[in-house]
Structure formats: C-alpha cells, structure tokens
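After this line comes chain A, so read on.
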Amino acid sequence: MKEKEVILEVKDLKVFFHTYRGKVEALNGVELSLYKREVLGLVGESGCGKSVTALTILGLLPENAYVISGTIFFRGEDLLKKSREEMRLLRADEIAAVFQDPMTYLNPVLTMETQLKEVFMLDTNLLRKAVVWQKNHGGKIAFDDLLSGKVKIRDKSTNPKVSKGEINEMAKSLCVDILRLVRMPDPERILRQYAFELSGGMRQRAMIAMALARTPSVFIADEITTAVDVTIQAQILNLMRGLRDKIDASTLLITHDLSVAAENADRIAVMYGGNVVEVAPTVEIFKNHLHPYTSMLMKAIPDVKNPSERLEFIPGTVPEMINPPSGCRFHPRCSIATDKCAVEKPELKRVLKNHEVACYNVAV
Partner candidate 1 sequence: MRGISTTAIVAIIAVLVIVAGVAWFLTAPPAPTKPKFVDENKLVYESGNTYQWMDPHVSYYQFDYWTIWQSVETLVWYERESPTELIPWLAESYTEINPTTYEFKLRHNIEFQDGTPFNATAVWFSLNRLLIIDGTSGDPVYPVPGSQAAWMVQQLLDVSLSAALSGEDQAYDAAWVQAVLDQNFVEIVDDYTVRIHIQTPTTQFLPIMTGPWASIVSPSSTIAGDYEHGGWGTWDGNYVTYFEHRAGNGDTAFNVPEHGWKIGTGAYYVESVDPTTYKIVLKAFDDYWGGPDKINLPPAGKQRIETIEFVYQPSFSTRLLDLKAGTATGIGVPEVDIFSVADRDKWVNEGELVSIIDGVTVHGVFPTFNTWWLSFNTNVTNPDKTFRSWQPFADWRLRMAAACSINLTYANIFVNNRLSVLASNIIPPGTAPEGSYNPDVKPTFSFNLTKAAELIKDAYEHPLTSATDEMHYYDGTDIPPDVVDNSFSPTNPKYIEFYVQSGADTFIKMFTTMADNLNAISRRAYGLMWRVVIVPGGQQYTLASRHQIDSYIGGWIADYNHVIDWLIPMYLSSGTYFSWNRWSLKVLDDLCDEAVEADKAGDITRLLEINDEMNRIANEQLVYMVWWHDTEYYTRSSWLKGWYMNPVYGVDLWSSMYYESP
Partner candidate 2 sequence: MKLYEYIIRRLILMIFVLLGISLIVFYLARGFPSGIDPVTPYIHSKMTAEQIEMVRKIHGFDQPLYIQFFYWIRDILQGDWGITGTWANSRPTNVVFFSHFPYTVELSVAATILTVAIGLPLGIISALKNNKLPDHVSRIIALAGYSVPAYWFGFVLQLVFFYYLSLWGLPHLPSSGASGMEGVVSCITGMPVLDGILAGNLGYTLDALAHLILPAFSLSFISMGFLTRIVRAGMLEVLRQDYITLARSKGLTERVVIYRHALKNALIPAVTLTGMFFALLLGGAMITEYVFAWPGVGQISLRAVFQGDSNFLLVYTLVTAAIIVIANLIVDVLYVFLDPRIKY
C-alpha cells in the first residue's frame, strides 16, 4: 500500500472555549492527516471534540473559542493563518460540510430553492460559461457533466456577458439536477417547499446536495446519520458512497458509531478527551487495536455471533472539560495506567506501519 499524498493535515491543535463557568479545553493537541480521495472516520464519544475539530477546520468557531496553538495544512497552506475572506472562498469551493440535525440546520423561512440556488450563485462565472456553452453546443448541461468534467468550462477565463434571467435559469436547472443526483423525488416540488415540509431524510439529502454543489475536494460529514432512523441512514450512506465515486473528494466522516465508520471509512481515527489516541486503517483497527480506550469501544459493539454475551461498558464517564485530568486524559478510566500516565501526556507515535497510538503501555 503506497503512501498517498496528504490533502489536509492537522498538527497539535489546541482549542479552548471561554464560558461564564470557566475555560473549556475542548481540543488539546489533535493530530490528524487526511489523504487524497480517502474516507477518514473520526470516532469518539460525544463531547470528545469531534465537531469542534470540524468547525476549526471550516473556520467557523464561535466568538468565545480561541485557537491556542497548532496548524491546519490544506494543500500546504495553513488555514489558521488565512483571513476570514480567504476562508470563505475556501469554504465556497474546497471544503464542504454536512451537519447532524437537518431540522435546525436548514433556514425555516427560506424555500429550498433559495437556499440551494445561492450556492451556485456564488460562482456566477461558472454559470455564465455554462450558459454560453449551452448556446454554442445546444443541448443541456447537467450537474454530472460538471462533475465528470465532460464539459471543460472550469477555467479562469473572462466571464462572458449573459442576461440575469439566463443565469437564474441555469442555476435552477442545476438545482434540479443536483437534487436528482441525491435521489430526491420530484425535485421541482421540493424546490418550492420549506424545510419543515420535508422529511428528515430529505432534509439530510438537501443538505448533502448543498455541500455537493460546490464539488468540494474535502467533504466533512458531521454525524450525518444520527438524526435519521436506520433505514434512512442506510440510504444516506449508500448515497455518500455513490457520490464518493463521482466526485474526487476526500471525506472526513465524523461519527460516534463505530459500525458506520467501519462500513464507510478507509482509516479510522479514535478521539478521546480532545486528543486523537489511535489512528489505523479500518481492518487493522478492528483486528489489532492497541489503545485501551479503543479496545473498550470494541467491546461495546454487540456481537452478532454470540448475542447472549452481555455488552461491556466503559467504567467512569467522559472527563469534565473544564478541569480535565492531567497527563493522559484517559488514565482515570484506564485499566493499565501507570504513574507516568498521570503526569505527562503521551504523544501520538507510529508503532506499526500506518498505525499510530498515543499510549505508553502498548505492547507491540
């Protein structure tokens, strides 16, 4: 398995929140690297900092959050050094995100059309050229054509003069396409509807469509399956998989559900208490998991072969982030912890080929 090129690399990322009740150390030193065209599953209990990591990458942290240290390299540029405008542009056509609860994440008073079309409107240049292309070649541009690059208009040439009406037309038709692409029935009707008129799955698809519309190169899926019931989950995951083949994007799949990660991810990074504790290819991590926390997680998965066996649960609770345990944040709950663990924080170090662990007491 040859080395792939890294597209997104997070190094020693520390993010703190200032709240009325005190300082919350949400991330302390997250190490993460996302390869091109891979799916990286980011797994961990809720509150361990998965979403914060995502927001930090997107540059959408709330006002009361502060990045203490670290770097996020995207194509060799540090995102944390970029201005707000640059970040916006980046979000506009490189990094897209889908969030967990589609009800609250869709604007209640705007129609789907408004919310979807505005995404295309970000790049009127593209639309213009698409319109021109249609005029010249006749026929009709579908969104797939843009994806598959069948239509060569992704260049920075000067934008031709096209009437507003035509641009709107173009955007509208693209919206319809993209809704088809995410397998929405009767797109025209959907476009006229409001969020609260759609079912959970549809909302989720709509949101995916919005993310997709930018044809991003990094795709952050934050708990996209939690809010919807199991059947819809399946559909959505299939959809994602299908899309993965279509668009040439690497995905950061954030979930608290190991099985979801197992099905979809090439590699899995396990997070605990604001740290990445173990990173390895999916198969590897299931076969031979080294970090005690990971192994506990594994035990917590129901086994179809002998269901009689009662599930293990992890003793203790997720650490309070306001004054977290010193050293390795897992040591209060760890079975094999030593005095050292309580003192200093273990670094994430490579123990096997493409298998990294942050623990002192792993026997390789």
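On the choice of candidates, all candidates are chains of the complex that A comes from, given by their letters.
The criterion applied here is as follows: a contact is a pair of C-beta atoms (placed from the backbone, for glycine too) under 8 Å apart; a residue touches a chain by one contact, two chains touch by 3 or more; residues count from 1.
Being a predicted model, the structure only gives us computed values, none of them experimental.
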Candidate touching chain A in this complex, from 1 or 2: 2
Chain A to candidate 2 touching residues, read off their complex: 55, 58, 60, 88-93, 96-97, 99, 101, 104-110, 114, 118-119, 122, 194, 196, 207, 210, 214
